[in-house]
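I have a structure I would like to understand better, so I am pasting it below and will then ask my questions one at a time.
The block that comes next holds chain A.
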Amino acid sequence: MTVTFLILAGVTIVGMAAAMSLRNLVHCVLSLTLGLVGLAGLFLELDAQFVGFTQILVYVGAVAILAMFAVMMTRGAAQQQESRPTSVRISGVLIAGGVFLVLAWAMCHGLMTLGAPVQPEAEVKQIGVALMRSYVLPLEVIGLLLTAALIGAGVIAMEEKRGAR
Partner candidate 1 sequence: MNPLTGYVFLSALLFAVGLAGALTRRNAMLVLIGIELMLNAANLNFIAFWRYGPHPEALTGVMFVIFSIGVAAAEAAVGLSIILAVYRHSKTTNLDEMDSLKG
Partner candidate 2 sequence: MLGEGILKGLTETARNFFGSYVDDERLTTVQYPEERLEQIEATRDFPFLVYDGEDWEKGMRCVSCQICEKECPPKCISIEKSKDKKPDATGKAQFYPAKFDIDISVCMSCQICVEVCPFDAIKMDVVYELSTEDRFGGLLLNKEQLSKSNEYYNKIHPTEAGAVDAALAAEREKARQAAAAKAAEAKPAATAVVGAAAVERDGTK
């Protein structure tokens, strides 16, 4: 439990909580970005350099910008007042709190018995070799998935032609 961990954890939690509770959608996305950067920092703290940088590249560079674009393009709807009944809100928070309690309880009773941590080596080269040897099928599948998602997203978001229904 180092100071770095505490700071990064604080940044992450504050960012994420703000992303879920702020009123202005753009502020939500910006604080989400803050939380994701904090999370990337946590990955770096855990010696997973490659994953940390990938996290920043994909989430900050692509997903946050994408969300931003979506927010700007649906601006007409953003003005509507958020007025969900209080009962729904309270029950939602209660369910989330319950899930957290269950997870925390499981943690307290489950995983205290792990061995002493050894410094793992996650050289980028090893990751590459693993991707090309033992994980080559998932890699292909994810490539296919991303291509399908790219085309699909383009088709869905494309302007519908008049009369072509």
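Methods note: contacts are C-beta pairs under 8 Å (C-beta built on N, C-alpha and C of every residue); 3 or more make two chains touch, one makes a residue touch a chain; residues count from 1.
Keep in mind how these were chosen: all candidates are chains of the complex that A comes from, given by their letters.
Everything quoted here is computed from the prediction, not taken from an experiment.
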Result, touching chain for chain A in the complex among 1 or 2: 1
Contacting residues of chain A [partner candidate 1, same complex]: 1-2, 5, 9, 12-13, 16-17, 19-21, 25, 28-29, 32, 35-36, 39, 42-43, 46-48, 50-51, 54-55, 58-59, 62-63, 66-67, 69-71, 73-74, 76-78, 80, 82, 84, 88-89, 91-93, 95-97, 99-100, 103-104, 107, 111-112, 114-115, 117-118, 120-122, 126-127, 130-131, 135, 138, 142, 145-146, 148-150, 152-154, 156-157, 159-160
